[in-house]
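A selection of the complex's chains, in situ.
As written, the chains take the letters A, B, C and D, and residue 1 is the first residue of each chain.
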Amino acid sequence: MSSLPEAHAKISLGSVKTTGMKRRRLHHTIIGLLYLLPSIILFAVFLFYPMLRTLYLSFYLTDGQGVPITFVGLDNFTYLLDSPSFHTSIKATLLFVCYTVPAGIILALILALLANEKLKGIGFFRTMFSSTMGMSVAASSVIWMFMYNPSIGILSKVAEFLELPDIQWLLDPQYALLSVSVATIWMNTGFAFLILLGGLQNIDEQLYENAQIAGVSYWYQLRKITLPMLSPTLFFIITVSFINAFQTFGQIDILTKGGPIESTNVIVYSIYKDAFINFNVGSASAQATILFFCILMVTILQFKLGERKVHYQ
Amino acid sequence: SSGTTSTDSKEAGDASKQDSPGKTEVVFWHAMSGELETALNEIAKEFNESQEEIEVKPIFQGTYEESLTKFNTVAGTEDAPTIMQVFEVGTKYMIDSGKIQPVQKFIDEDNYDTSQWEKNISNYYSVNGTQYSMPFNSSTPVVVYNKDAFKEAGLDPENAPMTYSELKEAAKKLTKKDGDKTTQYGFSILNYGWFFEELLASQGGLYVDQENGRKGDATKATYNDEKGLKVFSLISDMYKEGTYYNVGQNWDDMRAAFQSGKIAMYLDSSAGIRALVDNAPFEVGVSYLPVPDDAERQGVIIGGASVWMSNGISEEKQKGAWKFMKYLTTPEVQAKWHVKSGYFAINPAAYEEEMVKQEWEKYPQLKVTVDQLRETKANTATQGALISVFPESRQKVVTAMESLYQGMDPKKALDQAAEETNRALEMANKKKGK
Amino acid sequence: MSLTKKAFLYGLLIVFTIFMMFPILYAFMISFMKGGEVLQGNLLPESFTLDNYQSAFNKVPLLNYLFNSFFVSMVVMLGQLIISSLAAFAFVFIPFKGRDALFFIFISTMMIPWEATMVPNFITVQKLGWINHYLGLTIPFFALAFGTFLLRQQFKTIPKELFEASQVAGISRFRFFWNIVLPVSKTSLVTLGIYSFLTTWNMYLWPLLVTNNESVRTVQIGLKQMQTQEVSTEWGVVMAAVIVVILPTLILLFLGQKHLQKGLTQGAIK
Amino acid sequence: MKRVELVGVSKSYDGKSNVIQEINVSIEPGEFFVLVGPSGCGKSTMLRIIAGLEEVSSGLLFIGDASANHLPPSQRDLSMVFQNYALYPHLTVEQNIRFGLHTRKVSKKEQIERCIEAADMLGLSDLLKRKPRELSGGQRQRVALARAIVTQSPICLMDEPLSNLDAKLRAKMRSEIRQLQRKLGITMIYVTHDQIEAMTMADRMMILNEGMVQQMGRPLEIYNQPENTFVASFIGSPPMNFGDGEVVREVLELACERSKKTERLLNHKQVMVGVRPEHIQLTKPDQVGFSAEVLNVEILGTETLLTFDIGKGEQWIAKWNGQWDIRIGEKVSICIDDKNLCFFDKEDGKRINTRAPFSEMQALLNGGLV
C-alpha cells in the first residue's frame, strides 16, 4: 500500500536540500526585486546618480552652472576643515539637532500619551495636536517670525507685560538658534505626534488590562509596556527626526538666513548658500558629502544600537 | 475673472502653449512680487496691446537669487528666457557668464540715444563704455525719520542730520528710556551689505581695488580702509551708547520697528517710502544719507536690478525684446512705473509727467530721493563695485556688522570680512583663469 | 477614571492645545487686519475685513495654483503609497539574500540633502523634457525611503501567524499584500498619505525650478509671490494667503483625522 | 479573602442586546467558584466585569464590602488569567511572571523565590529566559497562570487556565491550584469547559446560558438535580438523553412507542424524560428490558459509548465501563432503572420534583451497586 519509494531514500539528503533551497532562494530574490524595482529605478535616477555627481563635483572647482572646471583633489575638503566658518556650521548643526530632536520627540510623546486617553472629545484634541502637520514650513516660519518680532511680535508684548527684559530672539547670537529650534519643534510636533499616536493605538489593549489588574503605576506601565511596545515607532521617529534635523533648511532661510554671526548657519543652509547664492558648487558638494557621511554615521550607529533594542511582535 | 492680473497671467500661460503664430514671443523672467508684479504685468499688457508683432510674457521666477539659479541652469537651452531681470550685485557675474547679449549692440544698431537715461543709473550697468543691461528697477538708500518724534525731542522735523556727529546728537535726543528699558531708539541700519556700501560710497570710498573692479577683475577688498572704518565705528559707538537699535536682516522687521515707534530714524530703500508713509501712524520724513563730518558728500550708488538679454536665441526674439526695453524706458511708462512701484524713473523725462507731479504732491518725500540721486557725483565710488562674488562678500560684511553688536572691535570685524572677501575673489579669479 | 484625574488631563490637553494652536489663530487674526494695524502689533483685528483675501486672490491666480497643488500632491501621494508599500512589503515578507543591506542603502538615501541633488535632478528632468509638466513635479518624488521605512516598521508589527495563515490558504503573495497587509496597516498608510500629500503641497523650490510658466505652478509659489523684499510686504495679504494656502491642508488633515481615528481603532491588531 | 457580590448585573456591548443579564450572586470569601456555560454565553464578560475591565450596563458590584462599580481595576486587588494569555511579548518568561509584583510590596528576594516556586510547579523552570513567541501554546498558558499565582491576591480570576494542557498535566495543575487556593484562602472565580475540573474543584458552580444564570449550587447537587433540561444536558458527558413522554396512570409512555411503569410521577401528562448515559444498562437476567439496535460504538479505552436507536429516529447514548466489542447493527437488550429517570416539564424545561426524590443518597447506593 504505502509505496515507500526506495527512490526517496536514495536521494541524498544534502543534494535535495541545496538544490531545493537554492531554487527557493533565487525565486525569492527575483520576487523581492520585482517589488523593489520601481523604487530602485527611481532611487537610481533621482538620488544615487545626483549623489554620485555631488561626490564627483566635490573634487572640482566649478563655474556658476556647476560645470566642473578644475580638478582640485581634496582641496575643497581641506579648506572646509580649516575654515572657522565651517566649524561654526558644524557646531550649529549639532546644537540644533540636540535642541530639537529630544525635546521634539518628548513633547510629541507627551501629547500622544495624553491624546491616547479615553476621554470625551479626545478626537478634537488629536486634531488640534496634529494640526501643525498641515502647515508648510514657509507659512509657519512667517508666523513665527512675526511672533519673534521684537517690536510688534506677541512674545515681546508678553515680555513687556511681564516686565521682563526684552530679548531680540532672532538677533542675539545667544538665542537665535534656540529660537529657531523652538519654532522647529512646534512645526515638527504635529507629525511626530501622529506617528506616535498611531503606534500607541496599535498596542494590544489586553496588555494594559493585565497591568491594571496587577495594579502597577502609570509610570511603570509607561516604562515596561508602552515604551518597549512603542519601540519600533519610536525608533522610526527618532531616526527620521535626526535625519530631518540635520537637513533643516526652510525655517532658517526665513527666520535668520544663517545669522546672526553665522550662529544659525547649519550645514544645509551653508550648502544652499554656497551652491545657489555664491555659486561655489564644488564647495557645496564637499559640504554635502560631509553631511551625508555624518548622518550616515549617526544612523548606522542608531541602527546598530537601536534596532537591537527594538521589539517587533 | 476675479481680477485683472489673474486673468492676465492665465492668458500668458495659455498663450505659451498655443504660440499665436504671428507674434514673436518674448519671455521675461523677473523677481517682482506683490504690488510690483501687478504693476509690471500691467505694463507688459499695455505693450502687448500697443503693437501686433511682439508678445511679452512676464513670469515670476522667485527671488533674485532663485531666478538667477534658474537662469544659470537653463541658459543656452531652449528653456532660457529672452529677457532676464538680475539684481545689481549679479552684474559682474552676468557679464562674465557669457550667456548674455550686451544691449550696447542694439543701442548701436538703432542709434538709440541713451543720454535720455538717468546717467547715475545707467552708469552702474556700463563697463568700459559698453552698456550691458538696461536698468529697470532702481532705488537708493535714504534716511527715514519720524517727524513727530523729532518734534517731541525738540529737533527740527524739516532738517534731518546730515553728518555723523549730527546724527549721533539727534539719536541721543531721540532715545527714550523707561527705567532700564529703551522704548525708543534713535537710529538703526538694516544688517544688509548694501547700506554699508552706500555709506562707504557717499564719502567716496571704494569697495575693491581695480577702481572698484571697473578697470579689471578686482583682487582685493579695500572697504576696510579708514572710510569703511568710520561707518563701522559709527555703528559700534552708537550701539554702545544705547542709541542704536539692531533690527536684524529683515526689511519688514525694520519697518515694523519704525512704524511701531521703536526707532526714530533709519536707513531704507527709496522704493519702500510710499507704503511707509501710507501705513505709518505719524508723519514721515525723508532725507539724504549722512556723511562723516570731514567728508565731502559724493552721493549714492544705484541699487535694484536691471534687465538682461540672453544670447543664443533668435535674432527676431532679441529684436522684440529690445523693442520692449525701449518701450519700458519711455517717459510715460517710466512715470507709471515710478508711481506704482516707488522705483526711480530711468528716464528723467518721466518726472515731468502729470501723473508723477500729482504723486509728488501727495508724497513730497519721493522727491527727496530723486534729488539725492541727481546730486550724486559720477565717479568710480558712486558707480558701484563690480565683483562676481558680491553676494558672498555681502554675507561677510553682514556677519561683521552683527559682530559689532557683540562688542567686537570695528577694525577687527572689518578686516576679517575683507580677508574673507579676498579669499572669495581669489577663488573666483582662479576659476576664471582656467 | 477619577474626577480629579479627568480634570487634570483636560487641563493639560487644553494648555497644549493653546500652545499648538496659538500661532495658527494668530495668523488667522492678522489676515483680517489692515496694513497699519498689523505693524502696531495688535492681537485682534479692529474689524474683520475680507479685503486681504480679495487682494490675495487678485494678485496671483491662486485658484489655478490650488488646483495644481492639489493635483500634484494627490498624484505624488498615490505614487509614494504604492511604491513605498511595495518596497516595504518586500523588505518584511520576502526573505532574500542581501535584503538588509539593500534596506540600508534605501535608508541612506534619506540622508542625501535635497539641496545637493537639486541641480543634477533638474538637468535630468530637463533632458527628459518634463519641464513645465506635471511629470517633472511628481515622478522624482515617487520613491520615498522615508515611506518605505515607515511602512516597514509597521509591517514588522503584523503577527507572523497572519502571513502563515494565508500562505497555508494558498493565497498569492500579492493578494496577501493587498488584502491583509494594507488594510491592517491602514493607520500607517493614512499617516504616510497625509505626510506625503503635505510635503508635496509645501514644496516650493523644486516646483519653481521646473516650471517656467504658470500653467502647472503650485500654490507655495503663489505665497512667495506675495512677499516682497525691498518694498514693504503687506502682511495682512500675506497672512490671508497663508490662511488660504494652509486651509485646504488643514481641512484635509481634519477630515483625514476622522478617518484616521477610525483606522486607529480598527487597525489595532487583536 | 474577600467577598464578591453581583446584584442585578447586566452588560451590553452594543447597547441593544444584553450579553449577560440580571446576574445575582454572592461569592463567599475563600470560596472556589466555578463558572461554566456554552461558548459565548458571557463567562469572560462576567470575569472582566469583576476585574473592572468592563463597566456594567446596570446593576451593582461589591468587592469586600465596598461598592466597586467605579473602582479602577488596580484597586481591586485581584489577579487574572486571561483566556488568550495577554503575555508581554517583549518580556522574558521570568519578567512576565514577576510583572507587577513590586506593587504588592514584595521584596526582591521574595519575588524571585515566588517566581521560581511557581515556575517549578508549572514546569517552566527551563524556560525562564525565553520570550513568549518561543514557547508552545501550553507553555504560554502556564506562564499566564504563573503570573496570576505569584501575586497571591485575595481574589483570583481564571479564564480557562488549563485549556491547552494535556490531561496529565491538567490533573496535576488542578490539585495544585486547589491546594494553593486553600492554603492562601483565595477567593477563586474560575471559568472552565472541562467537566472534571468543574466537578472536582468547585465549592460551588454557576451555569450560565445566553447570559442568564441557569443554576447555581454544589457540583453534585447540580449533577443530580439539574434545574432544567439545559443544565441536565450541559453537565455530564456524554449528555443526558431525552425523550418525549406522557405519564398516564403511573405508566410512562414514550413518544418512541415504548412504555414503562413508574411510581414516582402520578399525573403530569406531558413530560420530557431524561436519562444519563451511564444509567442505560445491559439487561440482567432478572430484569425487564427492551431491545434496541446499536448504531455506533466508540471504545474510549476505559469505557465504551454506544449509540442506540430507540425508535422514531431518536438516538440515545449509553456509557458502559470497559471495552465492549459490540458490532454495529446488533440488537442489545437494555434497561433503565426507574430511579434513574429524570422528568422535566415539556413546556418550560423545568425539572419536575418526583415523589421519591432523586436524592443524592439513593444515587450513591445505586452507583455503588452497579
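Please note the rule applied: a contact is a pair of C-beta atoms (placed from the backbone, for glycine too) under 8 Å apart; a residue touches a chain by one contact, two chains touch by 3 or more.
Only a predicted model underlies this, so the values are computations on that prediction, with no experimental measurement involved.
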Practice prompt. For the entire complex in this file, put down the subunit formula using the displayed labels.
Written response: A x1, B x1, C x1, D x2
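Keep in mind that, in the parts below, only the chains that are shown with their structure count from here on.
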Discussion item. Taking contact as defined at the start, I'd like the list of chains shared as neighbours by chain C and chain D.
Written reply: A
Discussion item. With centres defined by CA atoms only, which chain is the most remote from chain D?
Written reply: B
Discussion item. As a quick test, compute the distance in whole Å between the mean CA positions of chain A and chain B.
Written reply: 39
Worksheet item: So, what's the distance in Å between the C-alpha centres of chain C and chain B?
Response: 38
Discussion item. Using Cα averages as centroids, what's the distance between chain A and chain D in whole Å?
Written reply: 57
Item to complete: Would you please write down the residue numbers of chain D that are in contact with two or more other chains?
Response: 72
Worksheet item: Listing for chain B: what residues touch at least two other chains?
Response: 66, 69, 73, 256, 260
Worksheet item: Residues of chain A touching chain D in their complex?
Response: 204, 206-207, 209-217, 220, 224-225, 228-229, 231, 311, 313
Item to complete: Would you mind writing out the residues of chain B in touch with chain A in their complex?
Response: 65-66, 69, 72-73, 75, 93, 97, 180-181, 191, 246-250, 253, 256-257, 260, 262, 389, 391-392, 395, 398-399, 402-403, 405-406, 420, 424, 427, 430-431, 434
Fill in: chain A partner contacts - residues on chain C that touch it in the complex
1, 6, 9-10, 12-13, 16-17, 19-21, 23-24, 26-27, 30, 38-41, 43, 82-84, 86-87, 89-90, 94-97, 99, 102, 104, 106-121, 124, 139-140, 142-143, 145-146, 148-150, 153-154, 156-160, 173, 187-188, 191, 194-195, 198, 201-202, 204, 220, 223-224, 227, 235, 238-239, 242, 245-246, 249-250, 252-254, 257-258, 260-261, 264-265, 267-270
